[in-house]
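Every protein chain of the complex appears in place save one, which is left out.
When the chains are written out, they are named A and B in that same order, and each has its own residue count from 1.
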Amino acid sequence: MASAAVPIRAKQRPGDRVFSGSALAAGSTILILLAAVAIFLIAQGIPGVLAQPGDTVILGEKNFWDYVAPLAFGTLWAAALALLMATPLAIGIALFISHYAPRRLAQTLGYIIDLLAAVPSVVFGLWGGLVLAPLVRPAYAWLAENASWFPLFAGQASATGRTILTAAIVLAVMILPIMTAICREVFLQTPRLHEEAALALGSTRWEMIRMAVLPFGRAGIVSAAMLGLGRALGETMAVAMVLSPAAVISFIVIGSTNPNTIAANIALSFPEAFGTGVNVLIATGLVLFVVTFAVNAVARYVVNRRKEFSGAN
Amino acid sequence: MAVSTTAGNSLTHGRLPRMAPWAILVACWLVVAGVYAIFAMSGTVRDFSLVGTLFFGTVLYVAIIYVVSLSVEGRRQAVDRLVTALVFAAFIVALLPLVSLLSTVVANGAARFDLDFFTMSQRNIVGAGGGALHAIVGTLEITAVAALISVPIGLMTAIYLVEYGRGQIARWITFLVDVMTGIPSIVAGLFAYAVFALIFGPGVRMGFAGSVALSVLMIPVVVRACEEMLKLVPNELREAAYALGVPKWLTIVKVVLPTSAAGITTGVMLAIARVIGETAPLLLVAGFTQSMNYDLFDGRMQSLPVFVFTSYANQGTDGDAYIARAWTGALVLILIVMALNLLARLIARFFAPKTGR
Partner (left out) sequence: MISKRSAGLAGLALVGALALTSCAANEGAADPGSTTGTGSEGGSLSGDLVGAGASSQGSAQEAWIAAFQGANPDVTVTYDPSGSGAGREAFLEGGVNFAGSDRAFDDEEIAAGGWAACAPDTDIVELPLYISPIAVIFNLEGVDTLNLDAATIAGIFAGTIANWNDPAIAALNEGVTLPDLAITPVHRSDDSGTTENFTDYLASAAPEVWTYEPDGVWPIESGEAAQGTTGVVDAVSGGNGTIGYADASRAGDLGTVAVQVGEEFVSYSPEAAAAIVDASPRVEGRSEGDIAIEIERTTQEAGVYPIVLVSYLIGCQEYQDAEVGALVKGYFSYIASEEGQQEAASSAGSAPISETLRGDIEAAIELIK
């Protein structure tokens, strides 16, 4: 970047060649590493995909796809629930920090939200399992009693509170910081003139935000949501420690029969897996890898496109 | 944005007094606290809950401020007030889990936060007692080696991207680094397992494999941080060096890196803070043990996050003792992460790169 503007080629010294070579090597390491992740997972995963029913204890009487289907469903479902809760919250917090809080406080408040990102996931798991689950149990019982007409709340409430909704709440809290950070950045980039024009026309603060900030930040919100989704899909320990899992596909969020997620299932089953079972788990990991890779790639694509766009502003 | 937006409407509508929203908010909290207290006395709810009070009080406030504003100020102002209240509420709602989490971790972790915890392992410990020295040592070793692997690669990649990178390769690396940030930690663990299982045979568990898994997670973070910092170095510095006939590599080593050293250190520490709490990959590849193990290349190695997880998941007969250890482990882990974060921010603040010009 520094030398891009200089058309004249400087003399290449040996030191230069070594240094730039090693820099390039380091850069390529990343390409190789990512390729290696994919290759090793594929190599070890293929026997798992091809495993026949009865080959290993993990599969039981199912084939690989029947095994992974409820897990994939659970992963998506938990992440979607988390996203549903986290997105409005993240937008709210980002607006609070960018447009509502006093300037001087804004940065400190941002740090406080970032603190959430610093808490290790295993601590979230511990908190979710031992504090949150008992806390929400009465609420679930109430929902089951009074709102069972709503399909998601049908049936009997879990007696332990360790449901997919609880796990999703923990996930939502965990993805909040990154989503907030991105939304905040985008909101702060809103052209000042647009905002002031809206205010000058006599709009209230909310009308200004609705007319100037949100339309400008829409792509940013979308990509924040995608990145949050990527995080939520891959989060392991919080789900593993909170959820009471079963191998089912069920939309009910407060019942005692909940689908497990891929990541949590790997963490819980891996220590006891052996033989082909390990391959099966690696293959499920591969599925997860592909899904998160796609989600992240799309999100980054949207962010980067947006970056160029806002640069022209 | 401290811009008053409502001046025009005061001609046609009433205005709430400046302090009115705050007064209503406090009143709502007090009312809910009162209701809670009555319930608590009558035994309907188990005990007074501060979190619950703040939550329901805020919900009540959102409803009341809308109604009050609607009747006094009109619809547009009411909607504005409503949104303001909702935005404040969103922030408070986000604080609730943080407060609840930190307070429970501190309260429950304090019980075993004693000398034993830092001087003993779990070897020969049945039931209560024992400590997590083996886990702390394991965490430090594994993370240190992960940093040793990631920092050179990450830093050199960042240098490549900022100083050399042009064209397709650089664009691909940037893109893949971004994507790598999103690799689920469990997949990194599976990757390390797959590699080491090929070399050492199935069922392998060793600390070094954990370091490799953590590096996969750490490298993109380091690249990102270093890249940002290197970009902050003003071009004038580089050009001044070139003008003096300094070779490019020497310019990078002697000018660019020293200028951004503080920022890079901050970035590295944040990256360490980020991976030191990773559980899933270590659970897969480093395993767990009750005894001290200093050797990264031989045998299972306990780490603090895995210690917390196994204490929680594999409780023995005396379950409370295990849970107490898990909480204390969580407390120590949070303290380490917070300390790293704090240190990083301090470095960033006091040794900030001289780019203020």
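Basically, a contact is a pair of C-beta atoms (placed from the backbone, for glycine too) under 8 Å apart; a residue touches a chain by one contact, two chains touch by 3 or more.
Fair warning: this is a prediction, and the values are worked out from it, not measured in the lab.
Asker: Based on the whole complex, identify which of B:G14, B:G34 or B:G203 touches the chain you can't see.
Answerer: Checking each option in B:G14, B:G34 or B:G203, the one touching the absent chain turns out to be B:G203.
Asker: Among A:A25, A:I42 or A:V57, exactly one should touch the missing chain; which is it?
Answerer: Touches the omitted chain: A:V57.
Asker: Looking at A:A197, A:V248 or A:V298, which residue reaches the missing chain?
Answerer: Once the missing chain is taken into account, the touching residue is A:V248.
Asker: Of B:I24, B:A78, B:A147 or B:V195, which one is in contact with the hidden chain?
Answerer: B:A147
Asker: Among B:I64, B:L257 or B:M338, which one is in touch with the chain left out?
Answerer: Counting the whole complex, the residue in contact with the absent chain is B:L257.
Asker: If the missing chain were put back, which residues of chain B would it touch?
Answerer: For chain B, the residues touching the absent chain are 116, 119-121, 123-127, 130-131, 133-134, 136-137, 140-141, 143-144, 147-148, 151, 202-203, 257-258, 260-262, 264-265, 268-269, 272, 287-292, 294, 299-300, 312-317, 319, 351.
Asker: Taking the full complex into account, what residues of chain A touch the chain not shown?
Answerer: Residues 57-58, 60, 129, 133-134, 137, 156, 158-162, 240, 244-248, 256-258, 260, 268-269, 271-275, 277 of chain A touch the chain absent from view.
Just so it is clear, only the chains that are shown with their structure count from here on.
Asker: Spell out the part of chain B that touches chain A in their complex, as residue ranges.
Answerer: It is residues 1-3, 5-6, 8-9, 76-77, 79-80, 83-84, 86-91, 93-95, 97-98, 100-101, 104-105, 152-157, 159-166, 169-170, 172-173, 175-188, 190-191, 193-195, 197-198, 202-203, 216, 219-220, 223, 231, 235, 238-239, 242, 247-250, 252-253, 273, 276-280, 283-284, 287, 305, 308-309, 312-313, 323, 326-327, 330, 333-334, 337-338, 341, 345 of chain B that touch chain A.
Asker: Can you name the residues of chain A that touch chain B in the complex?
Answerer: Those in contact with chain B are residues 1-4, 10, 13, 15-16, 18-20, 22-31, 33-34, 36-37, 40-41, 43-44, 88-89, 91-93, 95-97, 99-103, 109, 111-113, 115-116, 118-127, 129-132, 173, 176, 180, 195, 199, 202-209, 227, 230-231, 233-237, 240-241, 263, 266-267, 270-271, 274-275, 278, 281-282, 285, 288-289, 292-293, 295-297, 299-300, 304.
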